[in-house]
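A single protein chain has been removed from this complex, and every other one stays in its place.
The first chain written gets the first letter, and so on, giving A, B and C; residue counts start at 1 in each chain.
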């Protein structure tokens, strides 16, 4: 039996508690939150869970094995560090930290104490993204030409982070998981329409050493909700629409053929071909359930998580570079962890 | 009776000929094309039209009042200049020229000879874009926050120009028409996936002096066709989907309200409101018909066209700056004609 | 404080319990179900609720004011009668009874004992259907020409009732609420594809004294989910798509104009006109919450519910007639409660 504590019972915390509560072999032992009314809500729903305002009480409880952190981003790394130092396994809501130095500090601490450090990149655990990973890994797409995502809606404004840290973090973590390449530079543009507030609309371009380009559009101020990613390959192309109720992934047997011949402005050397479209059946298990099961398994078997500290750090580094580029109207910023993965 | 000649009977030329032929008070007198099989096609469809391989024969015909040019981009300005010098009124397919100096030369020549010089920015003449213009001009949207367009599909590769010059030119001309502001800088990124070929995917961000940002995504290699523009304002927002058969324009009574109060990471100072959606009935006249009627009227009454040389030049200048920025991975390039229009 | 008991904790019961539990002034006192595992689930979620296998225990509890019944259709009227005889107010899941005699018996009993008898026609309490009612009542549509609904998906097969009693009951209750006319005859066709099982696909046409026709398509075996109703009027037409996340109701300013003139097969005497489309903002409160609040208010103030016994009876009578017609391959069956409502 793994005993879990959850810090923060705001927007995401209830999902963590609910899913942990339903996992066999897991017990939600404690929940902390600064707001009494949130703790009262926990009590009404889970009378047997211990609630507290001060998370240090939870960390001091040696009966608790693991802690999940669902608090504002600026507090992630400090709370995670405290939890690791109290010898807890830690799951941190995305992004892992607000600064890459802090993420590095967490990785070191987790390693030293041999604790699981995992970041909650939820989309990596969806049936849709896992299917994309499978398709890309099997070379079904051929050479990858581009990765283009749009994640916009009329949504909650955040006050402590810009829209890149709030929304693009999802797309970056999906891209990091499915592509076998890591970006070498980023150019970002964006704007805040409300003085003193962080940027509410942003565009990121990611450059690679390969003949591949990635782009993300994130926006808190769109009249319609769009969650669409296009992945173009030389053999096949994917449209991933997360709002589709059943056919989230469509694989198009479309591509480009180069034909040889004399070149002229009137002659096409490059033509396209179109074939069938196919929408594979997807695992519809709630992603967070799959993810928490994985977290528990990593604790039990001392495994490295799929979305561990290093992954979390890579994403934070891109977020930092993107913010820097955005402040300079798109000037490209180099990234270090560049190139094809082994 | 206005007698018209058309140079180039490839993809767009047939549309020009068909629409000119149906306009009262207009006669298609001549069509030139380098390819005999295209001229044969003209003859089979319009036996009374004079056809020729050499456009100079057309320009030498003093009975011809106006010439429309629908040839590869690299030839636009040279052909247009010849036509002006032959004292013809000239309509040039978009973009007006491949270099801004050439566009300037055309403007000067047209002015000197008091000829109409018009660029074929077709979308400006659609019912949809005219309705957007009307909504923006009437301040229905409030402050304009952003202009975001996507124009992608699996389409014809051009060999003489990149995808910005081929596709973004449409979005730039629409934006130039509907917005009362002119961009001050551009950052563009993109890529060619085929060695020796121009970029086939590109992203443009346009910066303004105002709290407004514009972005365009153009792509010849997308598995699905998308033609969607979002225009966000403080009072209302527009979704313009050109592929919708009937409801191309949707106006959302959605926006943002700033509420005052104590600031904290848990408190929302900015909230959104949602109201009705409204899809206005649009004029469904073929845009090219409206446009050519306007061209003829400008000739007859000596009027300045809605999409004259200056407009064409502005767009070419942005295209040039975008190409330059794209070559430097998004480095922002300043634009001169910046600011609010009178 | 109204104390409520719920009989049946299968598919719909949990929604009743959850919504009652969240209503101020209401307490869920007891839940009964024949299956121990369902009762265990209640206990885990609501430790303070009294659970029992035998509903008679609940009815015998004089501290319970009202009972909601969410059991198989064949048991509705018997359980409701017992509850009324125990002087409880009663809410019955749709349809009110499996036979119209039984519904009549319930109405009489409720009247005699001055108890609230309400049937759970949930859709009547949605923001969408209430908006349609408002539009129809205000004569915005002009003369109503037709009511056409499609309710199909790959869904749960019922064993005790056919697809008309399971799905068309929703459409009949919506139609009964929004239209000011009652049908005079019904013709139904359908089929069972599984020997010994009730019909899994069916089509109903409803005839009126007015120049109005209604039709419903219900199907448990469709590869895609459709929930779409068209309501055509002489002035405006409504499309109600319940699967649309935000724009469930679209009002089209489209209609028919009769023009006078000489009649010939080549001349159109009837032409159509098209105008704007408008999607009104809708109340998005969960329908069941609105409905249960109404139930409680009816109990407290002795009011007649919007969907009381008479409404439930009317629907059961149509369902009976439709089943009879379906057995005779569409032979029309007359209905008694025919004509315009006051």
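Here is the rule we use: a residue touches a chain if its C-beta (ideal position, glycine included) is under 8 Å from a C-beta of that chain, and two chains touch if they have at least 3 such contacts.
These numbers come from a predicted model, not from an experiment.
S.K.: Among C:32, C:126 or C:187, which one is in touch with the chain left out?
M.R.: C:187
S.K.: Which of these touches the unseen chain: C:85, C:137, C:197 or C:303?
M.R.: Checking the options C:85, C:137, C:197 or C:303, the one contacting the hidden chain is C:197.
S.K.: With the missing chain put back, one of C:223, C:245 or C:302 would touch it. Which one?
M.R.: Selected residue, touching the omitted chain: C:223.
S.K.: Write the list of subunit B residues that the hidden chain touches.
M.R.: Subunit B touches the missing chain through residues 47, 225, 243, 245.
S.K.: In the complete complex, which positions of subunit C touch the hidden chain?
M.R.: Per the touch rule, subunit C residues meeting the hidden chain are 10, 35, 72, 74, 143, 145-146, 148, 150, 152, 154-157, 159-160, 185, 187, 189-191, 193-194, 197, 201, 203, 205, 207, 211-213, 215, 217, 219, 221-224, 230, 232, 234, 237-239, 250, 252, 254, 256, 258, 263-266, 268-272, 274, 325, 328-332.
S.K.: Would you write out the residues of subunit A that touch the absent chain, in ascending order?
M.R.: On the side of subunit A, residues 246-247, 253, 274-281 touch the unshown chain.
Following the convention adopted for this analysis, only the chains that are shown with their structure count from here on.
S.K.: Averaging the CA atoms per chain, pick out the one whose centre lands closest to the mean of every protein CA shown.
M.R.: Of all chains shown, the one whose C-alpha centroid lies nearest the global centroid is A.
S.K.: Averaging over Cα atoms per chain, report the distance between subunit A and subunit B in Å.
M.R.: Distance between chain centres: 38 Å.
S.K.: Measure off the straight-line distance from the CA centroid of subunit B to the CA centroid of subunit C, and report it in whole Å.
M.R.: Here the centre of subunit C sits 52 Å away from the centre of subunit B.
S.K.: As a quick test, compute the distance in whole Å between the mean CA positions of subunit A and subunit C.
M.R.: Distance between chain centres: 42 Å.
S.K.: Could you list the positions in subunit A whose residues touch two or more of the other chains?
M.R.: none
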